[in-house]
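With one protein chain held back, the other chains of the complex are shown just where they sit.
When the chains are written out, they are named A and B in that same order, and each has its own residue count from 1.
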Amino acid sequence: MLKIVKYAAAALAACLPLGQALAAWELNMPVGVTELSREIHSLHMLVLWVCVVIGVLVFGMIIYSVVKFRHSQGAVPASFDHSTKAEVIWTSIPVVILVALAIPAAATLVKIEDTRDSELSVKVTGYQWKWHYDYLGQDVNFFSTLARDSNEARQLNSGIHPDSVPNYLLDVDNPMVVPVGAKVRVLLTAADVIHAWWVPEFGMKKDAIPGFVNEIWFRADAIGIYRGQCAELCGRDHGFMPVVVDVRSQEDYESWLQAQRGDAQQAAQVIETAADTAANVE
Amino acid sequence: MYQAATAVTLADRKRKARRAALWLALLAAAFYFGFIAISVMRAG
Partner (left out) sequence: MSNVQTHHAEVHDHHGPEKGWRRWAFATNHKDIGTMYLLFSLLMFFVGGSMAMIVRAELFQPGLQLVDPQFFNAMTTMHALVMIFGAVMPAFVGLANWMLPLQVGAPDMALPRMNNLSFWILPFAFTLLLSTLFVPGGSAAGGWTMYPPLSLQTGAAFPMTIFAIHLMGASSIMGAINVIVTVMNMRAPGMSLLKMPMFAWGWLITAYLLIAVMPVLAGAVTMLLTDHFFGTTFFEAAGGGDPVMYQHIFWFFGHPEVYIMILPAFGVVSEIIPTFSRKPLFGYDSMVYAIASIAFLSFIVWAHHMFTVGMPLAGQLFFMLATMLISVPTGVKVFNWTATMFKGSISFEPPMLFAIAFLFLFTIGGFSGLMLAMVPADFQYHDSYFVVAHFHYVLVPGAVFGIMAAVYYWLPKWTGHMYNLKLATWHFWLSTIFVNVLFFPQHFLGLAGMPRRIPDYSTQFADWNMVSSIGAFGFGLSQLMFAYIVFSSIRGGTKASDKVWDSGTPQGLEWTLSSPPPYHSFEVAPEIK
């Protein structure tokens, strides 16, 4: 195991000059860009290190026994078959460790569940196989589907190498756009089957279930584009409905919102005119 | 299989085995219908 990790580390080092965009040989969870994702990451590291320490002790003991008490080396077996003291110790110590892990986990969980005082609510609906974003009270809504270049490359034997497509399978036509530093409440539901909305950099994942509405929230601290995927098997193209969130400055967000409204009005007009024409023809 | 002396206990054991098997089968059936019943009640 250790060898694999070492090899991986070496490989990782070798890849670094190539640029971080290609996060190859990635080993760990991203720290993320929200308060919650950072807390989740530190919980993850805490429990990981607890496991590593216990693992070193237990595996160390097994390895020691395997090396030291070998039949081939003439080891003479002892005959003890229990020790109440030892058993009480290794029943109670884990309980203490578990309590120590559960407390910070519970504290973070309470924060995660607190969706009050959000500045923006977006209703996200999962469809087979795309997402629909509805900015509540803003008169803006749109579908978000896999970007065209990814979609062409992902066809069976397309002949297009995925490396030639930027953000292969993680790019959409219309990303969700949110302002930086704002508490965004995401209301999740689905139209057909169960989906799950996941952006690793936000530390959050929740199921989108038909007939039900789930809530999560995030507050992105840094401007940037964050990518995730549907995380609940939802049929044939489950692997091809990415989640892309474009975090912009407040001003950029506002102007995006204006443009969206304009687009929507224009589209409505076009449809109206078309309907009129059709009526006239009749 | 067993000697005559143990014939009584053998018959006894057979009876016990049959009874235990039936009870266990009943338990399984109870779990099956019980869970469906719970779902029916919840939906209703």
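Everything that follows uses one rule, which is that contacts are C-beta pairs under 8 Å (C-beta built on N, C-alpha and C of every residue); 3 or more make two chains touch, one makes a residue touch a chain.
On a predicted model such as this, the values are computed, not experimentally measured, just so you know.
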Residue ranges of chain A at the interface with the undisplayed chain: 1, 4, 8, 11, 22-30, 36, 39-40, 43-44, 47-48, 50-51, 54-55, 58-59, 61-62, 65-66, 69-72, 75-83, 86-87, 90-91, 94-95, 98, 101-102, 105-106, 108-110, 112-113, 153-158, 160-163, 167-170, 192-194, 196, 198, 200, 203-207, 209-212, 214-215, 228-240
Hidden partner chain, residues of chain B it touches: 1-3, 13, 16-17, 20-21, 24-25, 27-33, 35-36, 39-40, 42-43
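Here is the rule we go by: only the chains that are shown with their structure count from here on.
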Distance between chain centroids, defined by C-alpha means - chain A, chain B (Å): 48
